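Structure first, then comments.
Here the complex is missing a single protein chain, while all its other protein chains stay put.
Right after this comes subunit A.
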């Protein structure tokens, strides 16, 4: 493994702000947090996948994958990050390395030509060049190629060295953060930095979730300066070092980046979520308090409280008619550890019974909150095998499953409604309006007459 890559990975793992890491001794910390994968029982994306997820939402950049076709061919145009402007990020660019390229050692040359072509054709704000397993293995020096190309074509060309074999998607997220910190952040200055400029880190604007929250920020006069990387422009990422506060959505993937921004540029961060009513309010509150602490107008806090009071009242009033339609229904929540406790609390408030929630990637903090809300630990579980889940659903111990796409068919084949709440979902569920959307979706799904039909026996079974 190239030295540079080794450093990059170590840096990604060495995370003092990570709670899991803090609990380890020095030696095991250095080993990193990637668990050895079990051949034949591994599921989940590679580091390249993670880095691509993290960076691709930078919408005005060209994302060029330097690899044989497999990596990009299987990965492009399948995510729901939405753009309010350029669509370049959705185009799949790859050097499509062939056997001949590899044998003849033509990789670097081909990459340089590809960079030239993409810049000539698309005039992108920047080019992100991803090296994956094969290109890392044959030792293509993409750092050098990117540097040369950037100088030659006067366009930022950023090397992202993320061969899948080094680890999981999560590691890829972190490595992407490192890349941005090293190559992009701090390279441009905003025209008029404001006291209410913030960074949003680790949100990808899936199905437009960022825009469900943005009107609230708009009304408070808060500007998203740096976005990493939902609906982001390259220039925004480059200016992220001038934000006053960072909100971190997913500590697992990006806490290293948030911490570095704090250490280097003095930008304080907090971890928050826009899922659920109380979490949305808390996040707004925290943003405003932290901005005020750093010199934003003091009236920001009372304005924020007024906004929260108004929005919460309106949201509950909108949700009220749904109460009789979903009250008493039992929901099983199985997510990758997105901040769901606030969603749980809103659903319980509406009379739903949460019969279980997964805590796969939850922090001790999250666990504490769930215990607080549910009153017991009994309904928390870490992992549930599909067969076990199928049994639970088929025995009708839950009326609906909320999960990621992977357990979709476990629910459906058990003839139980399923709500997609993970990355690939098509409906946005963030902020107050997102909670309303989620409840509408739940109602529509649970109360669909099709379930009764599907559970009824066939004519020859009666």
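Observations on the model:
One rule holds in what follows: contacts are C-beta pairs under 8 Å (C-beta built on N, C-alpha and C of every residue); 3 or more make two chains touch, one makes a residue touch a chain; residues count from 1.
Everything that follows uses one rule, which is that contacts and distances are computed from a predicted model.
Protein name for the hidden chain, per its UniProt entry and selected from "Hydrogenase maturation factor HypA", "Nitrogenase iron-molybdenum cofactor biosynthesis protein NifN", "ABC transporter permease subunit" or "Multiple sugar transport system ATP-binding protein": "Nitrogenase iron-molybdenum cofactor biosynthesis protein NifN". Looking at A:235, A:289, A:325 or A:406, the residue that reaches the missing chain in the full complex is A:235. Check A:99, A:120 or A:453 against the missing chain and you find that the one touching it is A:453.
For the chain left out of this panel, the touching residue among A:73, A:105, A:215 or A:364 is A:215. Only one residue from A:69, A:102 or A:412 touches the chain missing from this view: A:412.
Residue-level contact of subunit A with the missing chain is found at 60, 82-87, 123-125, 190-191, 207-208, 210-212, 214-215, 218, 223, 231, 233-236, 239, 412-413, 415, 426, 428, 433, 440, 444-445, 447-450, 453-454, 456, 458-460.
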